[in-house]
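A single protein chain has been omitted from the complex, and every remaining protein chain is retained in its original position.
Chain nomenclature is as follows: A, B and C, assigned in order of appearance, with residue numbering initiated at 1 for each chain independently.
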Amino acid sequence: MTTLLQALILGMVAAGGLAVVLTRDPLNQSVVVSFYGILLAIMFFLFQAPDVALSQIVIGAMALPLMILLALARIRRKREPPEPK
Amino acid sequence: MAPPITVALPLATAAAVAACHRWIPRWPALLLSAGASLAVAALGVSLALDASHSGLLLYWFGEWTPRTGHAIGIDFAIDPTGAMLLVISATLVTFAIVFAFRYFDTAGQFFQVLMLIFLAALAGFSLTGDLFNLFVFFELMSAAAFALCGYKSEEPAPLQGALNFAVTNTIGAVLVLTGIALLYGRTGALNFAQIGRTLGGRSDVLVLAAFAFIVCGFLVKAAVVPFHFWLADAHAVAPTPVCVIFSGIMVEMGLYAVVRIYWTVFSGALGPFHNELRNLLMAFGAATALVGAVMCYAQRHLKRLLAFSTISHVGILLLGIGLLSPEALGGVGVKLLGHAMTKGGLFLAAGILLHRTGSVDEIDLHGRGRHLGWLAFLFFFGAAGLAGCPPFATFWGGVMLNQAAGRLGYHWITWVALGGEIVTAAAIFRFTSRVFLGWGTAHGVLIAGAARIPEKPDTQGGHEHTPFAMYASATVLALLGAAAGMVPHLTRVAHSAALRMENRAAYAARVLDGVASAAPAARDTSATFPDLAQGCGAVAAALLLAWLTVCSPSARRALGSFHPLRRAVQYLRDVHSGIIPDYVAWLVFGVAVFGGVACSWVLWHATIPAQLR
Amino acid sequence: MALFLVSAAVFGTIYVAALASLHPMGVADAASASYGNRINAATVSERHITDAVTAVNFDFRGFDTLGEEFIMFASVIGTILLLRKHRDESEGTPRDQKAGREISPPSDAVRVISVSLAGMVVTFGIYIVTHGQVSPGGGFQGGVLLAAPPLLIYLAGEFQQFCRLAPRPLVEAGEAVGAAGYAIIGVIPLFLHAAYLYNFLPLGTPGDIFSGGTVALIDLTVGLEVAGGFIVLLLAFLEETLVRRDPA
Partner (left out) sequence: MSHLAYFVAAWLFLVGLYGVVTSRNMVHLIICLSVVQSSTYVVLLTIGYRTGAAAPVFVDIPPSTPAVDPVVQALMLTDIVVEVTVMALLLALAILAHARTGELDPNRLGLMRG
């Protein structure tokens, strides 16, 4: 049972990595990478690494996507035409 | 007591300066940070003396000493080489901090904070005896370096340079970590001595792949061709005091890691491939020395020119390392010492030029430096040092290297090294004669197509005066490069340090079993007349080359119509595209070549019976 | 591109061949398991710590963690340095307060939920930080969690409120104090004639919140550093996004 779950999550992580790379729009990518972070966290959990899983959830699935979103907001603003003052 | 302080003191000072940066004025912050790095330099000197006296100094953090020959904690294993690198690092950081005090207008304290963290990383990197700990300090060095590189974040160029630097070096770090993981999977150890002992004399694809990944990861930092692209970009845009650290010691630390790891971890397992490894390392070294030299001569931006000169010299150092002999390694150490001080002085001089004129472009500045006589002398002096002129430390390093190469039958590396030294020195002579003496015309055949990086000076506008601290630190650093060569018995000390570094069994016995070994029998190297002639001749040849390029129209015309050279330079320019994906592709190419060649040895040995080989 | 594909193929082959000669997953040989087994055996008996990962991070290999903490510190300082205000840039009104902005203010539901969530997250974060030596978690994980509440407050209100709740000088100072704390705790044993980072405090009972000697203390400083660091990072990014105006 454990082996099966592990094989399954490994496959999902492999597919997740590919999905992150192939998502060419960074805005969509920030969502995909957040899912990918959660997948990794689940994988860590299934491989008996609760400490690492916890930090992966807070960092990979929350902090990193958040920073990406903030960066994208800044980039998007620059692209808009200047606002009337 | 002293070993951990070398790391803890700069870190704690950095945190303290950062905590109070809003409330304390600049002076106390300067005194605090310069004092801390000076203290580290002093500790380094005492450690170096201690280590050359009594052999390897061991320090186990948290009292976790090895149990029944198995390391549990992290150790500092301090040998004369590591301690000497610490002294060089702390010296350069001190000079950079002092030089920069009047240099920046804004955020000077963050500069000091990052410099101190950089110093702590360099200290930990040169003293540690643990592979993962080495990686941690490697990353700490990178984190500080990326930010320092993009310091002038109001301009586009520094940001691009820092991005190129950060992306390539992050991939390098992942390679190193992958190699560490492979080794851990095989040996269950992270301590150098422990891994080396567990690996023993056995090697297979895994060992060679781990070796290739770790070495390539560190060669990215060492800017060896084809991993070198980031270096020129980063140096061209980083503030000059930062370049001093980058060129003077950070890049060389990549080479140090390769040497340290090879001799403590892999030298047993890779024993059967000794000759093959020699050829592989020397091939990379020769390519680096030559590409660096050509690109150096083809630049018009002084900092970029000096950066390619560093690449060329890294190639020469790698040639020496590749000889895999203690004498050659001693020569590399001496050369590194001389290069660090001399190149540091040159970069500080470039900083003064930028401060006074607001540019470092050879064509824009033609004849505009006539009133800066002392600066011209500093450049001349530094270029002579790079060419390996006696009595600079670089000269003695060259002598040791040449003798070792001759003894092993690799005479050609003497010529490659000489070529690199002459061309890089000639490039600086050429710059000096155009800018400070106003010789020749404002046009250059070779350099017309070079990168012209739009740049604002590190400080606002051109200045009428140079602060005393700037001139003083540039001059003293340049003089140190010559003074280091006059230290009595320098060559013997270097030879002895190299002998200790290459003795894997003695290292492991000291670290894991606490058994000390006797001091190795080292000897002095003396310079013969041909050595002296070669050193002086290199300077003369460099001067001649520079004079021909600048002042002789017919030589220039001949150069211009010599198509193979022009095409080669044009090709190299196209390859140095400044585009990250290209750089990453070259990086993977380098790993594939190095790893592919290394792994082919195992296949070769496994498939072909010994008598047929 | 062709260069990359060919090289990547060679590189991948080498990597896969190396991995294939590692021990199969789940069945480590004696050599590769030796370090981990030693640590597992020593954690509870010698350190009275029940979470072996925390023991490795903050005691056996505590020096690594000191370096790691300063990597974070350097990156945060570096980010502030890069995103600092330059001479030719002016600060505008925060964009979320600009007249005629299309996004409607957050509804009451959002306010209530995020404020109460913030309270819960703080509690949970403190729990994680303080129980690092007992159960999974510790300064790093808890520290990141503690950085989340100010952000939730931002969701509920405005940037100005965020700044009031987490005044930048204070947060920066807190981060630096947390970073320095670890380096300084490590120095204390030197005065007791022990090695740097030696665990010099009484070890307590395994499973207790005060167990593990200095590990509990180090957990706190790391928690402070990480929480401060992440808040500063978010502040810097938010400020860059909301307040900064491009040079004309």
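Keep in mind that, in the parts below, a contact is a pair of C-beta atoms (placed from the backbone, for glycine too) under 8 Å apart; a residue touches a chain by one contact, two chains touch by 3 or more.
Just so it is clear, the model here is predicted, and its values are computed rather than measured.
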Touched by the hidden chain, restricted to displayed chains: A, B, C
Sole contact to the chain not displayed, among C:L22, C:V115 or C:L217: C:L22
Contact with the hidden chain (one of B:V45, B:A181, B:A287 or B:V597): B:A181
Contact with the hidden chain (one of C:V53, C:I128, C:A179 or C:L203): C:V53
Chain not shown, touching residues in chain C: 1, 4, 8, 11-12, 15-16, 19-20, 22, 24-28, 32-33, 35-36, 39-41, 43-45, 50-53, 55-57, 61, 64-65, 68, 71-72, 75-76, 78-79, 82-83, 134-136, 140, 206-207, 226, 229, 233, 236-237, 240, 246
Where the missing chain touches chain A, by residue: 3, 6-7, 10, 13-14, 17-18, 20-22, 24-26, 29-30, 33, 36, 40, 43-44, 47-52, 55-56, 59-60, 63-64, 67-68, 71-72, 74-75, 78
Sites on chain B contacted by the missing partner chain, in the whole complex: 132, 136, 139, 142-143, 146-147, 150, 153-157, 159-164, 166-167, 170-171, 174, 177-178, 181-182, 184-185, 190, 232-233, 236, 298, 449-451, 453-454, 573, 576-581, 584-585, 588
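Heads up, the rule we're going with is that only the chains that are shown with their structure count from here on.
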Whole-Å gap separating chain B and chain C, where each centre is the average of the chain's CA atoms: 32
Mean-CA-position distance for chain B and chain A (Å): 37
Between chain C and chain A, distance of the C-alpha-averaged centres to the nearest whole Å: 18
Shared-contact residues (touching 2 or more other chains) in chain C: none
Interface residues, chain C side, partner chain A - complex: 51, 53-54, 95, 98, 128, 136-138, 140-141, 144-145, 147-148, 151, 230, 233-234, 237-238, 240-241, 246
Sites on chain C touched by chain B in the complex: 1, 3-4, 6-8, 10-11, 14-15, 17-19, 21-23, 28, 31-36, 38-39, 42, 59-64, 66-68, 70-71, 73-75, 77-84, 86-88, 169, 172-173, 175-177, 179-180, 183-184, 186-187, 190, 194-199
Chain C-touching residues of chain B, taken from the complex the two chains share: 1, 3-4, 7-8, 11-12, 14-16, 18-20, 22, 59-64, 67, 70, 72-74, 106-107, 110-111, 113-114, 117, 120-121, 124, 132-133, 136-137, 139-140, 143-144, 146-148, 150-151, 153-154, 178, 182, 184-190, 198, 204-206, 208-210, 212, 584-586, 588-589, 591-593, 595-596, 599
